[in-house]
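Only one protein chain is missing from this complex, and each of the others stays in its spot.
Up next, subunit A:
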């Protein structure tokens, strides 16, 4: 019985292979887009985990100097003698001619083995050659390869070490980082002895900081991955529209078969079981295909994602994918779940199928206006919900919930909007043919609504994300021009060289602008503090968002500081507010935009910086030069001081690099956008093709009344273009709203800055043209079919032999 039933059900697909291909492609594409994004996220997170297992991310309390400067090694000795269980740590970026690595210096004698990364735990790597000069750098194989030829201690490559990370013995690290007798921090171990003297007594001036909550990198990149996940979900949802359409059509066409099977003795339970088994097989096949396709997408996109994460957050991600069982399982799981979601309504209908209902396919086109009205009510409720979340919700998740509700609401409202637009269009009809055209187009809407909803979502996402990226690009480029006003940026190797440089440069430039820098903690989070000179370069160019009058005078006098937008938003600061910096309290004189930087940043006057941070490095300068002199001066600097090339950066290449990071940041979203639009185009194609057969009863009478097949075909094409155009018009406000949410809510939550919104009508026109092209191409085959259908086929409609 089961075999016979299954054969009857599956034979449908054998006779309609295109429908099967549609279903499998839809599901595979949906799974691919979802699992591709998941693969990227999983790979990036695995890299963070490996990085987090480095000591820098170990959740242990730390003892540091309050202003972020290195502390003296004597403090370590003093604390150990006083009974404190601490272990010394060196952390920093080690620059070489072969690129830079994050160097972690450890003391294997005092560091508990459990604090070592898995790759080093219980390993014999930490032997004599690690401890004694010239020492050893333990890195990942990829990093070891990259550092080949660099003038560094011998490398030992071990699997499982985070990319871009190198471990060395504390003494070797001190040599490499030029930190003799100094340390970055002391890690406080567990099980401290009771009765030990307090820290202030043993090492006055040092502070004990609680362990960081979660790794900085994962905290910073969470929003980026959430963005990717949201895109993956959107693409998956668009793909599901195809699946829903294909399953719905297949179930609809098989209604008479279901009824016959029931009449011939197949119980509802068995029938549903067989249908579920059939869907499960499809989900597994399409899921496997989708995972393979997702793998391909992820492999293609991962290098860009890795570059973005490196550029924006300094997070290293390996450029190759690793096969993870969890990822495979989640891909198959999402395919099965998606199929079930897409099929629920159809299965429910089968379960409630009255045995004696009319056996003719109901043809979706007959969906009642009542259903449409009900859908519109749900849509309006979702939109009201979205507005509510926008007004009262908070956080990144709240932002995405708002986006989701808005998009789904808009998609559900589309059939009603099209219906109304077509009714209005019908009023313009002056001929019987035009009357028929409008009426027939209206009748097509329910059948095409799923595909048109997919198109609306894809177009809205394109407009929204496109507007965001273009607004970002415009703002970012302008901002770069303001921020990178100096023609040349120079870094010296030490303070003696810095002094010599300053003296040598003074007569050869318009201005030498010192850029002193210190790291510290502001309001419990890491921050950078810059000391800047009082100079028209800053006064004229700095991208100030809000400020007190005479802001630069205040900064120069030490009566105020400037804070970046992210810090201002995080701490709810306005110009005039008081703010605590390490060691003193001051006033916020102004707020400036600081795109592309995830951390808090503060600008203080040069004199104030000198007073407050006497220990900080004073190595960097911005040079103002007459136009066209940058190259010559750069060459002279190399010749005179033997500065390595990476110590001299000209404004143009810095801008180019920044823009490159920016462009790569949005390569992934751009690619997902294009894929989503392609999927939507495919949804229209499949819907039109599958509906083409059901259209014969509508088309045949008009043909019989005297319209040629060629003209009918042209009208078919026109209908698809009209519906696509109306959908594009409906997508525009949705897309702009999406852009606003992305810029004003999501970006602020994710990155801490708000961007002004710019509109780009030329982009919309291009997108509209693309939508028409997609719909036109999709309608071409069904139109051609009508143009070439044999009259005998059309006559069958009247002979009741179909």
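Simple rule for what comes next: contacts are C-beta pairs under 8 Å (C-beta built on N, C-alpha and C of every residue); 3 or more make two chains touch, one makes a residue touch a chain; residues count from 1.
In this text, contacts and distances are computed from a predicted model.
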| query | UniProt names the one chain left off this complex as which of "Carbamoyl phosphate phosphatase, hydrogenase 3 maturation protein", "Putative ABC transport system ATP-binding protein", "Multicomponent K+:H+ antiporter subunit F" or "Carbohydrate ABC transporter membrane protein 1 (CUT1 family)"? | reply | "Putative ABC transport system ATP-binding protein"
| Among the options A:21, A:77 or A:263, which residue touches the chain absent from this view? | A:263
| Of A:11, A:344, A:574 or A:708, which residue touches the hidden chain? | A:11
| request: Tell me where the left-out chain touches subunit A, residue by residue. | output: 1, 3-5, 7-8, 11-12, 14-16, 256-257, 259-270, 355-356, 359, 801-802
